[in-house]
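For this depiction, one protein chain was excluded, whereas all remaining protein chains were kept in their positions.
The block that comes next holds subunit A.
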């Protein structure tokens, strides 16, 4: 199976390790991964801040780049939700505004083929044990778009539970937002920081060494808060946990 990796602009620029982990993991599972070099950004920040018309060419570009692939895999719940939930809406609104079906038709092919990483592993590849080894205590933060827009459910937790050496701790208040919310973090900095601090305190109360999530944007916010609050916990993307193996840990 040949899939396209939609890494997202944030991961490409700031978290290349996550990208390398996804490539390593999928390759190990026998998937042929391609990274279309023309990819940029899904347009989520523009759309959610109110610049909907500016997000449209970005969505069209996304479809041009990814339309030809069998499946599109992304290690980001919120960017996955952008494509799956909001691209159809962009098409509908263009129609409602009398601009015809062109946008809807352009965007339609990528919508059902876009999978968030854990969804792809569990639903498409049908695996929960990816042969990973990670000797740490981990707590999992589900992230809002993964939880509510994509409905990832217990997929990430099933994957984590199958990781050798990993001890999973329940996170109190797991389904509460960490306070990132893109531009919300800047526009409502006080509230955002308070939400982040509560998330970190809840995570600390589990005694885990690692807080894991399937979205680096949330992890950036949570990790940044951890640094400022001087906790010993580390934020780690789930792809990096699932990509780890016993051999390399002992090497």
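Keep in mind that, in the parts below, contacts are C-beta pairs under 8 Å (C-beta built on N, C-alpha and C of every residue); 3 or more make two chains touch, one makes a residue touch a chain; residues count from 1.
Everything that follows uses one rule, which is that contacts and distances are computed from a predicted model.
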item	value
Name per UniProt, for the chain absent here [options: "L-lactate dehydrogenase complex protein LldF", "MoxR-like ATPase", "FAD-dependent pyridine nucleotide-disulfide oxidoreductase" or "ABC transporter permease"]	"L-lactate dehydrogenase complex protein LldF"
Absent-chain contact - pick from A:15, A:66, A:87 or A:120	A:15
Residue in contact with the excluded chain [from A:104, A:195 or A:238]	A:195
Residue among A:106, A:149, A:206 or A:244 touching the omitted chain	A:149
Residues belonging to subunit A that touch the chain removed from view	7, 9, 11-17, 19-20, 23-24, 27, 33-35, 37-41, 43, 45-54, 57-58, 61, 89, 96, 144-145, 148-149, 175-177, 179-197, 220-221, 223-225, 227-228
